[in-house]
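The structure follows.
Only a portion of the chains appears, each positioned as in the full assembly.
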């Protein structure tokens, strides 16, 4: 860990939101590219075409508790995953909240490992087109198709609720049943869906939960997804603290004019605003 | 008809879904290109970026009743249309169900001609931005602007219900009235729309029923259309057997990064799943 990062983490005050880039795509199955996402998201976030005012009224431009820690320098798995866990652990020790920018979805596992140390009864809310519950995929148990299998095996969270799922093969169906995952499929989702969490929530947001019309810049486009507004409304219905989040699977090489980076930047704003609102 | 195709049809067992490509765009009025659609749809369907698991749980990858007959080799109208009718007739004689991949919308007429022989009280459900009821268009009565006029004139179906219509000029309005077409315009469509069919349904899906945000790869973009999910939900509300379908008017040359091919592939999966679910 660089001295700069150590200092930045040390400077976090309680209740801060700490943005952290995780430029990692070595666990991707179909096509790489997600490692390039963090600078695209930051560029959209800070573009003069927009501003940092959130819908609930917070202006992140003047909010000193909104901090960007930069990107982690990640070398090789599994060391990379340990480094992620260790770094997130330090952030949480400062009583700050993490907003991680992937990278592919495999990073959620090491993040949640750290969260489990600080939040013994964590609820995991997962937006995605796919359940990512494979026991192993193409020979790897750390693939971006597997993180939620690892998390559930290790009992890192109290509940896992998946929203937006619209392609689930028999193996993943069996895994979901085995682990007691609560799946709210696109087919069954209603706008008035109410989350009944009774404790803190960590949100893992795979951009392919969105319909490809809203988020073309992903590796695995599956039509029939959510609109950006539907996602914001669902998240707005949470009645418990949001203590951490990740936004993953932006693949800039498959994006159209950075449209998906704009969506990710919107999520950064709205999730940060929500996390600051204690 | 090639021996290969004859054999493939002969091998269909009752209750199968038979995918058949119809690379035809000689009846297009504005711009050609729809003839190139079938390989784009198949590529999206079989891409390693996705899988063949359907929302209702069927996995087409292991479903032996899901068959692809390849593309028909079509030469010139009207022989091409007769060849389509004859081929579909053979498929239906095997008690299989057709899922045709256009091509432009003119192919629906010869398909429904075959269906009328096997389903005397067929209901025709038609998703489209346009009614395609022209008596003739630019000198042709077989144009892709005319198929539903031909179908109604010949009394091939019991009812024709059109969904998603959002541009209808006086001539087409008059044709709709003349033929007793039931038009559910976009303006009047509600999410809870209930179809009251009392017998088997054939679904003709023009991709421009979708908003251009979801399906940019069409010849005739008309803003204000359906989302992919809205379509899937409406189709999910059918309470009668779905005995056949076509997905038409994908124009790959006007598509953006094959986004519309991805939507078409999604429809192939979900319509097949619905047709297999007897």
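Labels for the chains are A and B, by order of writing; each one numbers its residues from 1.
By our rule, contacts are C-beta pairs under 8 Å (C-beta built on N, C-alpha and C of every residue); 3 or more make two chains touch, one makes a residue touch a chain.
Here the structure is a predicted model, which means the values were calculated and not measured.
Visitor: 2 identical chains shown; how many in the complete assembly?
Guide: 6
Everything that follows uses one rule, which is that only the chains that are shown with their structure count from here on.
Visitor: How much rotation, in degrees rounded to the nearest 5, is required to superimpose subunit A onto subunit B on the basis of Cα coordinates?
Guide: Rotating subunit A by 120 degrees superposes it on subunit B.
Visitor: Quick one: in the complex, what on subunit B touches subunit A?
Guide: 48-51, 53-57, 59, 61, 211, 213-214, 227-229, 232, 236, 256-257, 259, 262-263, 265-267, 270
Visitor: Quick check: in the complex, which residue numbers of subunit A touch subunit B?
Guide: Going by the criterion above, the answer is residues 29-31, 166-170, 172-173, 185-187, 211-213, 216, 219-227, 254, 256.
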